[in-house]
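Every protein chain but one is kept in place in this view of the complex.
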Amino acid sequence: MNNFPNSVRIKKIVKLTPLVNAYTFDYPKRAKPGQFVNIWVPGVGENPMSIAFDDGKSYTLAIAAVGNTTKELAKKRVGNYIGIRGPYGTNFSWKRGQKIAMLAGGYGTAPLYFAAYLASRENCKIDFFLGGRSREHLLFSDKIKRLKNTRFFPATDDGSCGFNGRNVPCWEIQLAKGEKYDLIMACGPELMEKAVSDIAHAKKIPAQISVERYMKCGFGICGNCCVDDIGIPTCKNGPVMDNKLVRKIKEFGVYHRDSVGRRIYLMKDLTKL
Amino acid sequence: MNNFPNSVRIKKIVKLTPLVNAYTFDYPKRAKPGQFVNIWVPGVGENPMSIAFDDGKSYTLAIAAVGNTTKELAKKRVGNYIGIRGPYGTNFSWKRGQKIAMLAGGYGTAPLYFAAYLASRENCKIDFFLGGRSREHLLFSDKIKRLKNTRFFPATDDGSCGFNGRNVPCWEIQLAKGEKYDLIMACGPELMEKAVSDIAHAKKIPAQISVERYMKCGFGICGNCCVDDIGIPTCKNGPVMDNKLVRKIKEFGVYHRDSVGRRIYLMKDLTKL
Amino acid sequence: MTDLSVKFCGVKFNNPLVLASGILGLTAASWRNVVKNGAGGITTKSLWLAEHIGHENPVIIANEHYMLNAVGLPDAGIEKAEEEIGKYLGWRLHAPLIANIVAGSVGDFGKLAEKIARMKPHLIEVNISCPNVEGELGKPFACVAGDSAKVTATVKKSLARAHAKIPITVKLSPNVENIVEIARACVDSGADALTVMNSVGPGMAINIETRSPILSNKCGGLTGPALKPLAVKYIYDIHRALPKTPIIGLGGVMTGADAIEMMMAGATLVGIGTGVYYRGVEIFKKVVEEMHVWCKKNGVKKIEDIIGTAK
Partner (left out) sequence: MTDLSVKFCGVKFNNPLVLASGILGLTAASWRNVVKNGAGGITTKSLWLAEHIGHENPVIIANEHYMLNAVGLPDAGIEKAEEEIGKYLGWRLHAPLIANIVAGSVGDFGKLAEKIARMKPHLIEVNISCPNVEGELGKPFACVAGDSAKVTATVKKSLARAHAKIPITVKLSPNVENIVEIARACVDSGADALTVMNSVGPGMAINIETRSPILSNKCGGLTGPALKPLAVKYIYDIHRALPKTPIIGLGGVMTGADAIEMMMAGATLVGIGTGVYYRGVEIFKKVVEEMHVWCKKNGVKKIEDIIGTAK
């Protein structure tokens, strides 16, 4: 019941891509893939970040330096204090031995790598469709390659690595070849997730999707992350949601709400909806 | 950790003596002999009362109507609400099969009856020295008589029942006859308890004594019940204390403090101490 | 079954529990979700005339003892209010909507009230007591009887001008020394009801490793179960001074017993906000159930019978 930030010292910082650093620190609570923490940079701000890995003693987060809090974080050194609270939200789950397709994009790769790491050890068969702008922006690709029971399908917009294009079309090729999956997991840009949701729904394949919204508290009080029209908070009833629930989210893939609750449309022409 | 009064409905009221009524009510917490509750009469006051009996479902208290709260209480009917919080404080304890002398006076009889009821079922041999003004003021005498392994030694100032005199001299007669006790328990007027403490100390017989002081909170905060010179609160470290500790209480049998913390001497000439 | 329904300024509520302003209060969908979880009525997040940016995160911190918040009253302004209120009322749910309004000047309160009234919420709650928002005097309006009266009168006048017969409740701050005087000033200036109370403080929490106040605003409103005795005392005093003025009582309500206690002090409606943190959004159903159990055990047929019966 304690949602005050815990001060943790950064133990390790590894540059993963030009934009993304991996930060590791000891943390007393355990996490499951798909869950997130709020990371606080004193005097600057606080933002939700998925847990990229939990080795039973420390967490690793993969953080892209995009705005002023994450850029300030990028200046931190090993030994500096940061504030962490959580883990919050729901997680990806699977059954032993399932055949799973994972569709990951951007920093969304982090929780799915964590899931793949665990599921592959419960002899699930994993097809990991990792999309990104170019080779250097593919997060954790070397680690994913080394996972057993896992086939790695990179997809880059510039074709510099693997399939030349988005990871969803690359996945559809496998489907067309008759690949059967017991479960789909998607985490990344919303439009990618929307496409996965539509396909999984059409083909009646169970799917779990990470629905991310602008978050303030992270524990179901402020209401900023509530989605239309079911009105539930994605920080508490998500971020990972079953596709049956995601299908009921009218705004999914259409709009989300900013920090004052105003509707922001993903694509201009969708405003008519 | 909840020290708010619980509202309980009075289940049974039995007149024990001209002054003392026995009140029975259901209570969710279990008690041990020697412990007390604070009984609250809304709009009037609240006072500490020993638990005379706990049958595993309900408490019975034996309450003398002496001042305005207890007199107001005496007007209550079965079904009326009263406020109870506790049980507070320490309790009498014994080992299976011990030979125990119990010296009880006034409402002090209540906790010792409760102890005798339990100890006699753990085949302790009990000599119960019950003192009081006259036959009708002897509390629970019929119940005590019916306890097995228990010898009943009533003592009345007016000789109307049993030994004509105080219960301590009556007990000393038994000691003189060579009765050996493993344990002494005393609960009643302080001067009676002081005499027991001195005799037990002199004869090196382990003894437990109920030290009662003016109480307000009942859980070790207000300090009103702290005894000189060890300064510990009798509501929390007592009321039942080992005689070794009681010997360190300089004020025991000499003075106590009233509701403003002023010293009140039991006997006028002791003020020089 | 006990009849838990209450009438508040003529508006019927199926049970006396209303969602407090600022908790899960941004969208119609969220209000409906709270109604689905048992609330008898809904109060919106504070609505501004125009967009109002809140504070940076962290804005809410909480532990087992208390919650501190300095969300900073973020809002997207009147158009968004119209969409959400219209959408909610369109669903014809049986849980009345209380539109909470806030403004930085007395004049804006009037303008905003008029625009909100056109959307026909069941009640308008005038928030003059947010500890993090200060009026001209550098103090919340609610801290000065004169200011409170002026805002109340201005809102009533503008509603009358717009021929809107929507009752208004003025939300008072606990951070004053003369709450009864301020309550009276509001009622004398036309307030139909009073909401007692907003968060306490502000208070501060410092992270000792980084020696930094945790909230980005450094301090924030203090709430939680431990603050309930303040709300009960204020409601008790105000109800005795103004027995005919209905009260929405809130502040630390977690259980059915708390809600009953608040009604006995003098509240007709009971708000729950921080309780959602300690018992989840299902708290409304749980508290309604606890009230039923207590009423049955104590022979209360209609909950309205216990209002203001504390000795």
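As written, the chain order gives the labels A, B and C, with residue 1 at the start of each chain.
The rule we apply is simple: a residue touches a chain if its C-beta (ideal position, glycine included) is under 8 Å from a C-beta of that chain, and two chains touch if they have at least 3 such contacts.
Since this is a predicted model, take the numbers as computed values, not measurements.
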> Which chains here would be touched by the one that got left out?
Replying inline: B, C
>> Looking at the full complex, which residue from C:42, C:260, C:276 or C:303 touches the chain that isn't shown here?
In response: C:260
>> Given that one chain is not shown, which residue among C:205, C:283 or C:303 touches it?
In response: C:205
>> Applying the definition given at the start, please give the residues of chain C touching the unseen chain.
In response: 65-66, 68, 139, 143, 175-177, 200-206, 208-209, 211-213, 219, 222, 224-230, 232-233, 236, 252, 257, 260-261, 264-265, 294, 298, 306, 309-311
>> Across the whole complex, list the residues on chain B that are touched by the chain not included here.
In response: 1-5, 7, 38, 40, 42-47, 81, 83, 216-217, 219-224, 226-233, 257, 259-263
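By our rule, only the chains that are shown with their structure count from here on.
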>> Which category does the touching pattern between chains fall into here: line, ring, star, complete, or other?
In response: other
>> With centres defined by CA atoms only, which chain is the most remote from chain B?
In response: A
> In terms of C-beta pairs in contact, which two chains are most connected?
Replying inline: A-C
>> Quick check on this structure: which chain has its C-alpha centroid closest to the centroid of all protein C-alpha atoms?
In response: C
>> Could you work out how far the Cα centre of chain A sits from that of chain B, in whole Å?
In response: 67
>> I'd like the Å distance between the centres of chain B and chain C, where a centre is the mean of that chain's Cα atoms.
In response: 51
> Taking each chain's centre as the mean of its CA atoms, how far is chain A from chain C in angstrom?
Replying inline: 37
>> Show the residues in chain B shared as contacts by 2 or more other chains, in ascending order.
In response: none
> What parts of chain C, by residue number, touch at least two of the other chains?
Replying inline: none
